[in-house]
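All protein chains but one are shown at their positions in the complex.
The block that comes next holds subunit A.
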């Protein structure tokens, strides 16, 4: 029995000690990034950008995010653990702004600058927000869609959600541009697939079934766009112009194959890079712009292999 207890103990201790080398000298500059996600390729690209900046500016970063974008309380726990390490600055992409306010205030009170990234935080605590101008980016998608349709036809949107800032901005950016610039294009449906490939596939199939004369579909993130591609492939629909968002292997393949007309890409690497850069600047007392636009591009078969585009695409 004693051996069992010792076994557990030994394990616990060895974990703690094995990870000890990861512990750090106190004078090191430490900037934790608490993200909205971790496993998605998009977030891994953000992390790559952050790592790049960390090396360049000689700071240590960590990058964490909950398993999925519903786990608001898990993200708060991550923020709490990050604060325990007395960081020099914090990067934070809020799943729900309100829920995080007490901890963000705690950070602000302790003089730790907070940089928001990806989607903003509805609060005046963050000193800057590194993000894509999603409204402008989705408007560009609308322009491209209109170009393909020759200015008239029926389109539909598969969005990832109706609550997050990015979901709302991309949907409205697209819809508003169509409404204001292209009176002959009719938006027949806006549906939500939670950014999940399978759910989005079903959503897109339902739209295609209901509208056999559909001219175009816009997917507002990677999962939505891949869902549309799956739906068109499974139903064998023809003449539907698909415009996606973000990248990822499945989406870039669909563009190379000609199944997808093109997609908007954010600059996830830039988001990560600018966040860490801004954190270092804030730490040194420099003033920062409220919004740091990290940029976006439209890519299709013609420019997918350009160095500029390849640098911001992720697989």
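In the analysis below, a residue touches a chain if its C-beta (ideal position, glycine included) is under 8 Å from a C-beta of that chain, and two chains touch if they have at least 3 such contacts; residues count from 1.
Rule of thumb we're sticking to: contacts and distances are computed from a predicted model.
Asks: Assuming one chain is omitted from the figure, identify its UniProt name from "Monosaccharide ABC transporter membrane protein, CUT2 family", "Gfo/Idh/MocA family oxidoreductase", "Peptidase M16" or "Phosphoserine phosphatase".
Replies: "Monosaccharide ABC transporter membrane protein, CUT2 family"
Asks: With respect to the chain omitted from the figure, which of A:56, A:77, A:181 or A:257 is a touching residue?
Replies: Counting the whole complex, the residue in contact with the absent chain is A:77.
Asks: Contact with the hidden chain only, please: which subunit A residues?
Replies: Touching the chain left out of view, subunit A contributes residues 1-2, 4-5, 7-9, 11-13, 15-17, 19-20, 22-24, 26, 38, 60, 62-65, 67-68, 70-73, 76-78, 80-86, 96, 98-99, 102, 161-163, 192, 194.
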